[in-house]
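Taking it in order: structure first as structure tokens, then the write-up.
All protein chains but one are shown at their positions in the complex.
Think of it as A and B in the order they're written, each chain with its own count starting at 1.
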Amino acid sequence: MRFRSLATLALLCLLVSVLLTPACTTQSRERDDKSKLHVGIVFDIGGKDDRSFNAAAWQGVKRAEKDFPIVLRDVEPGNPTSIEPAMRAFAERGYNLVIGVGFAQSPIMERVAKDYPNVNFAIIDGVIDLPNVASLVFMEHQGSYLVGMIAARTSKTGVLGFIGGMDIPLIHRFAVGYTEGAKAVNPNIQVIQNYVGVTDAAWNNPGKGKELALAQISKGADIIFTAAGNSGLGAFDAVEQYGKQNGRAQRFVIGVDSNQNGVKPGFVLTSMVKRVDNVVYQLVQELVAGRFTGGFHVYGLKEDGVGYAMDQFNQELISPDTLKQVEEAKQKIINGEIQVTDAMKK
Amino acid sequence: MLELRDITKRFGEVLANDRINIKITEGTIHAIVGENGAGKSTIMRIAYGFYTADSGEILVDGQVRRIDTPHDAIAQGIGMVHQHFMLVENMTVAENIVLGSEPGSAAALDLKSASQKIRALSEEFKLAINPSAVIETLSVGQQQRVELLKALYRDARLLILDEPTAVLTPQEVEEFFTILRGMREQGKTVVIITHKLDEVLAISDEVTVMRDGRVVGRVKTKDTNAAELARMMVGRDVLLRVEKPDADAGATVLSLQDLRVMGMDGTPRVDGLTFDVRAGEVVGIAGVEGNGQTELIESLAGLTEPELVSGRVEFEGRDITTATAKERKQMGVAHIPEDRHRRGLLLDFDLAENSILGVQDREPIVSFAGVMLDNGAIERRARQIIKDFDVRPANPALPARSLSGGNQQKLIIGREFDLHPKLLLVAQPTRGVDIGAIEFIHRKLIALRDAGCAILLVSAELEEVTALADRLLVIHEGKIVGEVDPKVATTEEIGLMMTGGHR
Partner (left out) sequence: MKHLSELLFPLIAVIAAFIVGGIFVLIIGDDPILTYQLLIGSALSWPDGIGYTLFYATPLIFTGLAVAVAFRCGLLNIGTEGQLYVAAFAAAWISIKLGGTVVGGVNYSWASLPALALVPIACLVAILMGAFWAAIPGYLKARFGSHEVINTIMMNFIGIALVSYFTQYYYKTPGDPIMETAEIGVAAHIPRLGSFIPGIPTRLPLNVAFLLAILACVLVYIFLWKTKWGYEIRATGANPSAAEYGGIAVRKQIVLAMAVSGGLAGMVGINEVLGYRYRYYEGFSASYGFTGIAVALLGRNHPVGVFLAALLFGMLNRGGIFVDAFTDHVSKDLVEVLQAVVILFVACEAFFRGSFNRFSLLRRSKV
């Protein structure tokens, strides 16, 4: 008995000493040069390796870290309750810019940004009406319009597919732009639209994505535009299943967010890219130059915030003629001659 | 043949064996007696290599030997039969016996020659065991003989038997003793650990008495008697017979009419019992264990699923056939269960909490708003029971687990007596209980009877039921096969009825 109580006491002392030592130290921050600007980025639940949206943001800040004298720290919260404290962790430590990735973070960032008016915040894909928050939104409908044109000009069946992730206005924006672009080329073209689901899980269900793609193909669709995160990858599998004839794929997908042309080379007609990396990079650049401003930052074709991806994987797939027409349309959109409907502005 | 010198063994703070000296003469039957906790099993387990002594030495045939494992013991010709058999139920006798000492090469199990040897041993010692019989088809007595064979097969010259008669019927005990005597004649030495004095006197040549981890007496059996042995075991004079006046039976308290209780497998366990128990009498149920006694008592206590019970049970004229355990308790039915660990106690709870099991929802245990437990009342009740029933150690805050079997039983009995029952159902009240406590429990039961309580008693100890009961019913395969007057009937007579024969 005595031995046990002694052991207990010893362990208690040990624990107390472990607990007390760090109370007065902040050594780990010493490595973070105080003279530099500090940038913190809080990813979405998906994490920085999602090969899409988060990954693009991560590339952008990494590039900025290389080019500018900044200290960069990141958090992958993993669950929704950790997002707020992660943002606050950066704000508490006096970071100069805190970037939140994804619309789901906007209500949280709104709360945090109110508490730290001297810290700059930026939200990607979300809108927060505060002077110290930059809301970075993309005109996905413009990019979608262009890939819609490409699809319509490439399609042999006159039937196109669209697979959205979650059934929300943001994704409707893709669908509407895509349809308008296609109809501009061929007013009689048919666009079949499906959504994977209505919950968060809709972004992460490639099985369902594939099912939807196969169903659309069976209805005649030969080009499918996905705006469905990971679920979209199911559609990639589906078109691959139809193989190639004379070296050319029979069915195509159009990727989204980042350049996905290389995911299934030959089967990806193009990708509707959101240049999150460019935008984030620019943002840091503005911060370093002392030109950071809050408010709306809209990135369309004009700002090179959206676009379609051309590279070695798809230059054979799209005719120069088509490209010429698409480039013309792009100019017209930039000039305002073509107005693409924004599904989020009703 | 075997000598243990100055053996001391400590478990934590408990001194289980304190400088034990025991000398066992070759070719004799040596009894080691003592109450539970006296250290008799410990010392024999040391001799068998199950435990290692802290100090002292073991001599075999006059030579000091190290016995650290049972393997060492077997090599020295020492075998042991445990209270709980260690047999594989669905294997044959021969397979069980060779288990751990497979003959021939490891690859080819030579069961044939093993069977021959077993058959020879079985004949030599008159064990009547067929080597190819499957264990689960054998009776308990036969299984015990298989255990004996197991030791003999390994050429044991000394057999240590731990409480061998606990599981046997009176007839089987007699047969078993005949076997032991036969072994003695063949030159084997037998050590028998027991706390039953009549058996000691019947079978042994020499007796070693232990108390509180020490040897307190060594006598030749022919020079002693039960009273002397009991005095040595307990340390004071013990009343071995139950002194009781004749019953003054009053009104019928419990009445069974054609009670049937089904087992979970659909076979009847209690098969049409009809009898009464009146106030102020003890009705004993004698029978070999497993003949429906358990089911009878449990169903009367309201612990059996109602759909398994048919017939009619009346308590003070009211039909209680489907009453719940709680309702029966409230009417005044108390129950001392046969298995105190499974039914009777919450082993991890302290004595105080155990003392209120069954009355946890009654005044004065619950006070405020009929919901809150009154710690003061609980403690008072616990202390009262501990005092009245001499529960030791007398500390209500100890977990029930830490008490000896006798003290656990006294706590349960005290708790049930405190209900001031009109009917007491009591099963195996003194199983695993020390002699001193047995005497105490018996006196308490008679006192309760004399206070006008009706008592239904089930016990595997024939001696106990005959001593306590005013009327004795003998049960066999769920049926009452006869009623005898316990003052007149002989053990043989009752024993025969218990096995289904008629008088």
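Going forward, a residue touches a chain if its C-beta (ideal position, glycine included) is under 8 Å from a C-beta of that chain, and two chains touch if they have at least 3 such contacts.
Keep in mind that this is a model prediction, so the values were computed, not measured.
For the chain left out of this panel, the touching residue among A:A64, A:L170, A:A309 or A:I333 is A:L170. Here one chain is not drawn; of B:M372, B:A394 or B:A451, the residue touching it is B:M372. The chain that is not drawn here is touched, among residues B:L152, B:L197, B:A247 or B:I356, by B:I356. Set against the missing chain, the residues A:R73, A:K183 or A:K302 yield one that touches it, A:R73. As for the chain not pictured, it touches chain B at residues 11-12, 14, 16, 36-42, 83, 301, 303, 324-326, 328-330, 335, 337, 342-349, 353, 356-358, 360-361, 365-366, 371-373, 375, 401-402, 405, 432. Summarising the interface, chain A meets the missing chain with residues 1, 4-5, 7-8, 11-12, 14-15, 18-19, 21-23, 25-29, 32, 40, 45, 73-82, 84-86, 88-90, 92-93, 103-104, 107, 115, 166, 168-170, 198-200.
As a convention for this text, only the chains that are shown with their structure count from here on.
Here the spacing of chain A and chain B, counted between their Cα centres, is 76 Å.
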